[in-house]
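Entry: subunit A
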Amino acid sequence: MAPLLQVTDLRVHFHTDDGIVKAVDGISYSVDAGQTLGIVGESGSGKSVSSMTVMGLTRAKNAQISGSIVFDGKELLTATEDELRRVRGGPVSMIFQDPLSSLHPMYKIGKQLVEAVRTHQDVSKARALDRAVEMLGLVGLPEPRRRVDSYPHEFSGGMRQRVMIAMALCNDPKLLIADEPTTALDVTVQAQILDLLERLKRELDTAIVLITHDLGVVAEVTDDIAVMYAGRIVEKAPKGAIFAAPEHPYTWGLLRSIPRLDSPRDEELVPIPGRPPSLINPPSGCSFHPRCPYVREAHTRVDPALEPVPGAREHAVACLLTGETRQALWAELASGADPEAAKAAATPAAAAGPGRLEEEGS
Partner candidate 1 sequence: MTNSLRALALGAAAASSLFVVACGSDDSGSSSSQSSGGAPKAEAPAEGKQGGALQQLGAADVDYLDPGHTYYQGGYQVAYATHRGLYGFKPGTPEPQPDLAVAAPEIGADNKSITVKLRKGVKFAPPVNREITSKDVKYAFDRAFSVNVGGQYATAFFSSIEGAPKKLTKGVKSISGITTPDDQTLVFKLTSPEAPGVAAALVMPITMPVPEEYAKEFDAKSPSTYNKHVVASGPYMVANDAEGNLTGYKAGKSIKLVRNPNWDKATDFKPAYLDEINMKTNVADASVAAQQVLKGQGMALDTNPPAAELKLAVTQFKDQFVQVPSGGYRYFPLNTTIKPFDDLNVRKAVLAGFDREAALKARGGKFTGDIANHFLPPGFPGFEEAGGAEGAGVDFLANPRGDMAVAAKYMKAAGFKSGKYEGDEELLMIGATADPVKAQSEVAKAQLEKLGFKIKLRLVPQDAVYTEYCQVPKKKVAVCGGAGWFKDFQDPQSMLEPTFKGENITLDGGNNNLPQLDDPKIDAAMDKAATLQGEERLKAYGEIDKMIVEQAPAVPFVWDKQTNIWSKNVAGAANDYGVLLDFNFTSLK
Partner candidate 2 sequence: MGTYIFRRLIWTALLLFFVSALTFLIFNVLPTADPAKLRAGRNQTPETVAAIREQLNLDDPFLVRFFSYLGDLLFRFDFGTSVLNDEPVRPLIFEALPNTLMLVLGAAFVWFASGVVIGTISAVRRGTIIDRVAMTTALVAISAPVYWLGLVALYLFSSDLGVLGLFPAAGTYDAADGIFTNISSLFLPWLVLAAAFAAIYARLLRSNLLEVMSEDYIRTARAKGLKERRVIFRHGLRSAITPIITVLGLDIGILMGGAILTESVFGIPGIGRLSFDAINRNDIDIVQGTTLFLALGVCLMSLLVDVLYAFLDPRVRF
């Protein structure tokens, strides 16, 4: 069976006064009906741009988009604005990071939901309102019949996100793109929203693309995970594989920066040193090399491709380190060593070969 969403070699380049911003630079992924894909990366990694492009929201005069996005058997990249509009908010809908700024502050939420319903369904206002109330109830908003007359600022952050979700779901979408849906919320509310998404996925059989910078978030709800860095996917695997046997040094960094409920409270979170690369002049070779603790001289010249990990059919990674080195390093890191120690332990002098394991300053 063909996947619900098939993205192939998608590139989104923006022409700006400073040069060409390669926000998305050749990514491919697919989502099956009812499945959840988590796209993880720092801000600026292209994860949001890629999903906005699915919705056709990045179309602009200065945007150059190539590749292919096939949704439900239909090519979206070449679709007319009108066709796209019928997809948006209908079969594909989206929720955003900040539910306060994402709802129009001057309209009652009932009105905003009714508008969403009536954009895609030819129903009366009263019927649309019924639908809105029904959806608000479904997402767990208390007293929905009464609350439709409230304005966004009268809700709490969590409730607002529930409203956004209700609005996104009111036209029975096949695919929900959730762009950092919990980032603006506090931790307990985050969990509730994630539970809600999980429940809705089960009940409504909606496929979800969950975009986040936080691996901890995707840990809860996703089936597959794609890790993006500098406009590309650097590692892609089922959830279990990512957490159990991550292959990319960047993924390792992300994993180590998840706050864990079982670790001592005073334990320091380990951020990834360095800053996200420029998308106008990306680093040569492996774009992660300036921040990679395990970089070798050759990595600054060779651009790694996303290739399957030997022995794991659904696991792919774009890294120039050998499989053995990676496994050895992860083993050390997983046992709690810091990157320096891991490097020392996992790298026998011989394995280093003629080159030097050099740490580039960040």
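The criterion applied here is as follows: contacts are C-beta pairs under 8 Å (C-beta built on N, C-alpha and C of every residue); 3 or more make two chains touch, one makes a residue touch a chain; residues count from 1.
Quick note on selection: all candidates are chains of the complex that A comes from, given by their letters.
Since the structure is predicted, the reported quantities are computational estimates derived from the model, not experimental observations.
Note on this complex: subunit A touches candidate 2; the remaining options among 1 or 2 do not touch it here. For subunit A in complex with candidate 2, the residues that touch the partner chain are 55, 57, 81, 85-90, 93-94, 96, 98, 101-108, 115-116, 119-120, 151, 153, 164, 167.
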